[in-house]
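Notes for the one structure printed next.
All protein chains but one are shown in place.
A and B label the chains in the order they appear, each numbered from 1.
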Amino acid sequence: MTTVAAPMPSLSHRASRWFSRNLIRIYASLAFIYLFIPVAYTFAFSFNDAGKSNLVWQGFTLDNWKNPCGAPQVCTAVANSIQIGVISTVIATLLGTMIAFALGRHKFRGRTSTNLLIFLPMATPEVVLGASLLAMFLNLRINPGFWTIVIAHVMFCISFVVVTVKARIASLDPRLEQAAMDLYANERETFRFVTLPLVMPGIAGAALLAFSLSFDDFIITNFNSGIESTFPKFVYVSAARGIPAQANVIGSAMFFIALIIVIVGQVVSRQRKKS
Amino acid sequence: MAFLHGASATHSGPKSGLKSRSYTPYLLLAPGLIWLITFFIIPIFSLASTSTMVRPEGAQIGTYVQELRFQNYVDAFVANQEQYVRSFVYAGIATILALAIAYPLAYMIAFKSGKYRNILLVLVVAPFFTSFLLRTVAWTQILGDEGPVVSALKLLPFFDDSIRLTATPFAVVSGLTYNFLPFMTLPLYASLERIDPRTLEAAGDLYANGFTTFRKVTVPLSMPGVVAGTLLTFIPAAGDYVNAALLGNPNTKMIGNVIESRFFAVVDYPTAAALSFTLMATILILVTLYIRRSGTDELV
Partner (left out) sequence: MANSKVSQDTGDLVLNRVSKFYGDFRAVDDLSLTVPDGSFFALLGPSGCGKTTTLRMIAGLEEPSQGTIHIGDTDITTQKPYRRNVNTVFQNYALFPHLTIFENIAFGLRRRGLKDVKTEVENALNLVELGHLAERKPGQLSGGQQQRIAVARAIVNRPEVLLLDEPLGALDLKLRRQMQIELKRIQMEVGITFIHVTHDQEEAMTMADTIAVMNQGKIEQMGSATDLYEAPKTAFVANFLGQCNLIKAKVQSRTGGKAVVTAKSLTFEVPLTRVSTESDSVLLGVRPEKLRLDDKGINSIKECVVTDRSFVGTSTQYLVRTPWDLELVVFEQNDEGLHDLRVGDKVSLEWDPEHTFALDGAQDVNAGADLDDE
């Protein structure tokens, strides 16, 4: 009686099994490629030797990267966006962090209303936020400009800061602060030596989030900026005749800077956990 | 800074960390809340007030008088109902597409990514470090008549040479879908990631095959993420006008475009205000109904 060995699965059979097991990974790769198409395009065209109209590929050059302020108004717009971003971030982070501490560490009446007030701006379309703010400025005969942009940006960033910092505070064990007081730290010292250092990563994350929301904002800014220029506004306005390649340079540079910050942040927090 | 900490003489038990000091929380809340009230709540009232104003006969463009003309709402809606409906239709389609694209992606990152999980999460968000406008403009050029996609399509037998992708509803909806993808992916991921894999194993142990487990266990448990992602996508998409402006044509105008033009091109603030208000109200109603049906308790 001879035993018969099981037949070797055919190549196509093995291939189809591998396929169905990895189907989702293949799909994910395609999805990632899809996500990066416009980024890659933007990056590629930052090297275009295009002059004013960056619509058709005309040749490779590093000039745009060497001279990112070559096209007029690009750098003014970027500088404005950065200034607005920094100021808005500082104010929004401060106000939002204070609210987060109130919500996360204190009892008070009106908690539900506060939560609602924080939530509503995040749930309102930007058109409505921008239009209503503009309506108020118009009714008060205030001309939109640099500071109205800052006001608007702080307004919509506060909620995001609150949510981010509040989450971080919630993960903070209150017994750590009790231990600090047990070890002779008064309220001020407890905050300075225990609470603040432990909440700081959340505050930093919130600040980064606020800055990127501010820098990238278009709709609300467009309604409340008057003649003031910001980077997104600049891109929108020059879209018809072709954005200068320098704008691509700025966009790509932002991408890489942000990517580096995030990666460094990840590495640092992983290091912190190890050591 | 006597207020910014969480311990000592609590009256609500050792583990809650909440204090009952009388005035400090109000001091902490005041600046931020006052800012929000001044620059969010009051403007909404300003908007409402503007929406019922009227430009008197013969007056200069841009001057209005408050007459409580609620007819403005009807007029605005009737004149623009096409754009209204279109906004919600586009936003709805984009949301559904985003859900279809994002769900498998989020699933893969949550369950099948192993040690690459953090990298993949960064990669999901990374494209959105470039400016929203630059991305959308890039799509105009990629999908443009001279661009690679159209050129490739022209080579296929079923499309004739007059095919174009930009300035079409297709392009607008694609743009909306693309731009709001991370808003859908991240909440989905957060929800899926929370599912204990042992729950799925238990389902298998109880005779469910892969698909049934997915349908009866994974999907219901991921519903909070689906709800959050849908809201975070639909709400901004309905009010967007950048995608429609850059990727569409005059026949694909969304309500956002109308509002923008009524503020800046054709100066007609009452109509613009009425449209904005109606948009906000509609969204609030839809969102409330949606939440009540799917039931989420924590939004913030």
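Criterion: a residue touches a chain if its C-beta (ideal position, glycine included) is under 8 Å from a C-beta of that chain, and two chains touch if they have at least 3 such contacts.
Only a predicted model underlies this, so the values are computations on that prediction, with no experimental measurement involved.
Chemist: Touching the absent chain in the whole complex: find that residue among A:113, A:143 or A:186.
Modeler: Residue touching the absent chain, from the options given: A:186.
Chemist: Among A:69, A:176, A:208 or A:263, which residue is in touch with the absent chain?
Modeler: Among A:69, A:176, A:208 or A:263, only A:176 touches the chain that is not shown.
Chemist: Counting contacts across the full complex, list the positions on chain A that touch the omitted chain.
Modeler: Looking at chain A, the ones touching the missing chain are residues 173, 175-176, 178-186, 188-189, 193-194, 197-198, 273, 275.
We take it that only the chains that are shown with their structure count from here on.
Chemist: Per the centroid of Cα atoms for each chain, what is the distance between chain A and chain B, given in Å?
Modeler: Measuring from centre to centre gives 15 Å for this pair.
Chemist: Okay, in this complex, where on chain A does chain B touch?
Modeler: Residues in contact with chain B: 24-25, 27-28, 31-32, 34-39, 41-42, 45, 55-56, 94-96, 98-99, 101-102, 104-108, 114-115, 117-121, 123-129, 131-136, 138-139, 151-152, 154-155, 158, 162-163, 166, 172, 174-175, 177-178, 180-181, 187-188, 190-192, 194-196, 212, 215-216, 218-219, 222-223, 231-232, 235-236, 239, 243, 247-248, 251-252, 254-255, 258-259, 262-263, 266.
Chemist: Tell me, which parts of chain B touch chain A in their complex?
Modeler: 1-8, 12, 14-21, 24-26, 28-29, 31-33, 35-37, 39-44, 46-47, 49-50, 101, 104-105, 107-109, 112, 118, 120, 122-127, 129-142, 144, 146, 178, 181, 231, 235-236, 238-242, 245-246, 255-256, 259-260, 263, 269, 272-273, 276-277, 279-280, 283-284, 287, 299-300
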